[in-house]
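Missing here is one protein chain; the remaining ones are kept as they sit in the complex.
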Amino acid sequence: MIELALILISAIFVNNFVLARFLGICPFLGVSKKVETALGMGMAVTFVMTVAAVVTWFIQYFILIPFNIEYLQTIAFILVIASLVQLVEMVIQKVSPVLYQSLGIFLPLITTNCAVLGLAVLNIQKGYSFLESIVFAIGAALGFTLAMVLFAGLRERLDLCPVPKSFRGTAIALVTAGLLSLAFMGFAGLVKG
Amino acid sequence: MLAAVISLGGIGLSAAVALGLAAKKFAVESDPRELAVLETLPGANCGACGYPGCSGYAKMVVSGDKLAAVCPPGGQEVMEKIANIMGFAPITTDPQVAVVRCQGDNAKAKLKYTYIGVTDCVAAQKLADGPKLCPGGCMGLGTCARICPFGAIEMTAENLAVISREKCTGCGKCVASCPRQVIELTPLDATTHVLCNSHDKGALIRKYCEIGCIACQICKKNAPDAYVIEDFLARVVYEHHLETGPGVEKCPTKCIRDFAGGYPQGSSFAPPTCAMPPQKVA
Partner (left out) sequence: MKLKTFPGGLHPPDNKQWSAHKPIETCPLPAELIVPLSQHIGAPAIPCVAAGDVVKKGQVIGEAKGFVSVPVHAPTSGTVAAVEDRLHPMGKLLPAVVITPDGDDAWGELPAPLDVQSASVNELRDRLRDCGIVGMGGATFPAHVKLSPPEEKPIHTLILNGVECEPYLTADHRLMLEDAERILDGVAILQKILGVKQTYLGIEANKPDAIALMEKACAGRAIEVVPLEVKYPQGAEKQLILAIAGCEVPSGGLPMDVGVVVQNVGTCAAVADSVLRGIPLIERIATVSGPGIKEPKNLKIRIGMKLSHLVEQCGGLNGEPAKIIMGGPMMGMTQLSLEVPATRGTSGLLLFTADNVPLRPEGPCIRCGRCVRACPAHILPTTIAAYARLDLFEEAEQFNAMDCIECGCCTYSCPAALPLVQAIRHAKGAILAQRRKV
């Protein structure tokens, strides 16, 4: 029980996928202009990460290892993640066209998002059991959402400030992201590994 | 080898089947022409057409199967493309540009009071009708420049708004934003305009502005068809814009300007080169 809690905390704070592992920077910078869009994106990624973790865990331990074809890991995982993202895109377009419009190109970009593939691969690397990999996936997704929402809040505030001309736009966003990442370094050492 | 092919193929096939089923269940109706029309539009979401953004306009065109409004920033080019996509008859547009009808910057026009506050024309107008003595002149605090989606308006150092004829697409947002209605949409090919917006009598105008229209009627006497004086203010009759030359020459306060010769003093825009009509030989 305690290990699961530690995995969760580690994934959300200590080794935050965006701010500590630097995975998934593309949607982090692209969808974080408004808090609502950031939240919507976070929820989409949560769904994809969790289901991807489950499916890839099964594929790894029931197909790839028994048949000795571990070298197909990358292709097989990407295949699964791509189909999942396509599914999520269809559902969002039907259920919430507004969110679909505001996410725009970033929704299909979850497919090639290193955060999702990184999660799937890390699960295998760390040799997590089924339950552990689900908890890790949820933690990773929550950490991703947390980082995005925090950053979106910061960017909304930045819009109100008289930023010097040479810093406006992406420049100040990257500086802020770096500072946020530094802030999360405060959690370092909280959980071993 | 076989195991690899079968397992990968198996995963792919099951994914395909799942997606196929999902596509049926979560299908969303959409006309492919809407996307095609949307792609031709400038994408500025300025609302000049009267519809909510470019996607709203595209929806109107495709669902209504007709053109209820033109897209001014898109101009003739975009209208032709849309006509092609939708199979409409060719459409012609009358391109327009916005003009700030005032040259009375801080160097030329007098103020009622020193204004200290929010740099916004609407806010300043609320304080005793604005800091300028002239009731119709441009206050130069930049409300129009901020609202222009195409960056076509600049504020000179002496607080005067000037609109670039090349960048302006005639969307009309500045016209609506000006609290004194100084900005007017004019035909693109007319380059001469009377740059004054005050209906006060000439004697009063002389007291507060060096470059206002005093309704002396000299322009009308020299080019009778090209100018009309209404309520102590001269105006160019745009149907006769090619005959305005003599008025520009003889105007005593120099409030009539031919933009072909350049923009008002203080502007950083180079004299416009586009849409210059052939000058009538005097």
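By written order: A and B. Residues from 1 in each chain.
Here, contacts are C-beta pairs under 8 Å (C-beta built on N, C-alpha and C of every residue); 3 or more make two chains touch, one makes a residue touch a chain.
What you see is a predicted model; the values in this text were computed from it and never measured.
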In the full complex, displayed partners of the excluded chain: A, B
Sole contact to the chain not displayed, among B:13, B:28, B:128 or B:157: B:128
Contact partner of the left-out chain, one of B:112, B:167 or B:220: B:112
Hidden partner interface residues of chain A, rising order: 159-162
Absent chain, residues of chain B that touch it: 112-114, 116-118, 120, 122-123, 126-129, 146-147
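Note that only the chains that are shown with their structure count from here on.
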Chain A and chain B, separation of their C-alpha mean positions in angstrom: 44
Parts of chain B lying in touch with chain A, wherever the complex brings them together: 3-4, 7-8, 10-12, 15-16, 18-19, 22-23, 26-28, 55
Chain B contact footprint on chain A (complex, rising order): 59, 63-64, 67-69, 72, 75-76, 79-80, 82-83, 86-87, 90-91, 93-94, 97, 101
